[in-house]
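All protein chains but one are shown at their positions in the complex.
Showing subunit A:
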Amino acid sequence: MSDNTSLKMDEPNETKEQSLETQQLIVFRQGTEEYGLHIDQIKEVVLTPNITKMPQTPNYVKGVANIRGNIIGIIDLEEKFGIKEATTTDRANKENNYTLVVESDEFKVGILVTEVPNTLSVSSADMEHSINIVHDHNVNSEYIQAIVKLKDRLIILIDIFKVLNEQELETVTSNTVGAG
């Protein structure tokens, strides 16, 4: 244990993901790729409740739903990442079976997933942090934290709060705030 801590200390400017501990991830499929989130960002996984469409929100915001008495915004990451074509809330209600509830001090949101997410322990040695991805300028890739490489799998580890904090969500909703 003390070895580990000293190791961490010896690496300047590195986040804790860099240490050689294993980390618990929640892995879920979006399109054909696998995405991962740190387990401590996830509050729970529930069957997707009925989603109510919210006017004047970006299309990937499917609406709001009642999860244990909390009214939570539901987001379709596949749509946000451009993995699939835009759908309607109606279809989202029919198609997506599970909702990952993500929580921070700031807010709570639900992410739609089609299959039950799995947990996975990965060693930080399998994580690749410095990645250069070719992407078009519309996509902000900052939220990609690392790529986890296992034998035959590749998991994209994302920082969900970076995804949600993006300017985009701010501006789209603030359009409607303008006059208020």
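The rule we apply is simple: contacts are C-beta pairs under 8 Å (C-beta built on N, C-alpha and C of every residue); 3 or more make two chains touch, one makes a residue touch a chain; residues count from 1.
Please note the rule applied: contacts and distances are computed from a predicted model.
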Options "Hydroxymyristoyl-ACP dehydratase", "Putrescine transport system permease protein", "Cation acetate symporter" or "Chemotaxis protein CheA": UniProt name of the undisplayed chain: "Chemotaxis protein CheA"
Residue among A:Q24, A:N66, A:N97 or A:T119 touching the omitted chain: A:N66
Among A:D40, A:D90, A:E128 or A:E142, residue touching the chain not depicted: A:D90
Contact footprint on subunit A, counting only the chain that is left out: 49-57, 61, 63-66, 69-73, 90, 106-109, 164, 169-170, 172-180
